[in-house]
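Heads up, one of the protein chains got dropped from this complex, but the rest are sitting where they should.
Right, chain A next:
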Amino acid sequence: MNFFKRALLNIKAKKGRTFLLILVMSAIMLFVLAGLIIQNAATTAANDAKKSAGATVTLAANRDKAFSDMKASSSTKSKPSLNLAGVEVSTAKKIGVLSNVKSYSLTTSTTANASSFDAITTSDSSQGGMGGKEMKSAASTGDLTISGVSSTASALSSNGAKITKGRGLTASDLNTKNVVIETELASTNKISTGDTITMKSTSGTKYKVKVVGIYKASSTSSANGGGPGANDPSNTIYTAYTFANTLKGSKYKGTVDSVVYTLSNPAKSADFTKAAKKLINTSKFSMSTNDSTYQSMLTPLNNIKSFAQKIVILVAVAGTIILALIVILMIRERRYEIGVLLSLGEKRWKVIAQFFVEMFMVLIVSLVVAGVGGKFVGNVIGDQLISQQTTTATISSTSSDMQGGPGGNAEGGALSGTKGGPGGSVPSGTMGQATKSEKLKNLSTTVSVKDLVELGGMGLVIIFISIMLASFGILRLEPKKILIS
């Protein structure tokens, strides 16, 4: 083990050279570490994003099956009718107690007409009428969108709306006629919280409802779909799903259009779906998983991860080349010493081992330097990468209630004209296809022991390759040739 001692003596004696080697090695290690921590930070962020973004599973009528049934039953004598089954609330509750369910919300949609007040009319030449002519809402039927929910909290936040006066709806509002209306609708009709307003179901029955809250719709919410009237976001009124069912008709009692389950662990969404499908009739109902928020956050993270991986590879390759050149020069300078060692009968592998130990000691110091500076460099590069990435991922947040509403967005045939009727076409989603932006603000770059171990491993490989490349030319020579030259 004398080569250890020789290496120590050499390092001690050649302080200037050792210092330069530490500088070069530290620079290489610093960049490799920066790459590694960005890569790891991106992976961690991706995992965190998965947790925070979560995933939702929507239980609703199986539209594909309903459509195929409709086509099969249609005849020339009768108009085709889409028959979408409502989800039994009792079934929804059974699924809600399955493991991995964090929360769930029930939604049902219909339309109604304003009675004691006026609905907002929309004038939109680009959307509304045929041939671009301005078209005003007839507002004779279904000029209000009724969104029946189990709670307004998730429904409003998913649409980018928020309560400005009064309160939202909660589970205690079930079986009541409390409603939350939009601020524009309220101000136009001078309605305040606590007021009682009257609305009329599409079948003509009048209902007095109490305004308990006023919300402000998202500025990005817009009328979407067929035309003005009920499609204006200001005409969306939130109420308990129990009352929404009353408006729709007696046959909808005890059912909802869709149920959205928020999972505590998105990674186990497949297991949840499998378990839930055992409780439902899969020919009538379908379950769809939505992890688009996570996916949209994942794209920039994957880009950063891939870029960091390239940094690691490039710096490692460049570092190996630079270090190999330095070590080649260093070893060539030490031909004489090698010759003396070989003339004393030292084994060639021990000569190489001495160089390796010297570089290993340099590596240890460089690792400390890199460990101290790595976080700083990682932060700088990480922030730069983040700012360069198009991280604003606009997610067309087809909010849970949009996806499964009976007849939601249904087009064609007689269906498009039967807004508000049972099995009709107006989904709650038309109150505004909200957009939600998720922005990746920063990467949490920390230097972990694992990073340093990984870096040390890469450093070892780099110095091993460098020394082997450098030693090859010298050590194949006979000692006489080394000493004479």
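The working rule: a residue touches a chain if its C-beta (ideal position, glycine included) is under 8 Å from a C-beta of that chain, and two chains touch if they have at least 3 such contacts; residues count from 1.
Here is the rule we use: contacts and distances are computed from a predicted model.
Here one chain is missing from view; checked against "ABC transporter, ATP-binding protein", "Imidazole glycerol phosphate synthase subunit HisF", "Holin-like protein" or "Carbon-monoxide dehydrogenase large subunit", UniProt names that protein "ABC transporter, ATP-binding protein".
Contact with the chain not shown here comes from a single listed residue; of A:Val340, A:Val369 or A:Met468, that residue is A:Val340.
For the chain missing from the display, the contacting residue among A:Lys14, A:Lys165, A:Lys216 or A:Lys268 is A:Lys14, taking the whole complex into account.
Looking at chain A, the residues touching the absent chain are 2, 5-6, 9-10, 13-14, 336-337, 339-348, 478-480, 483-484.
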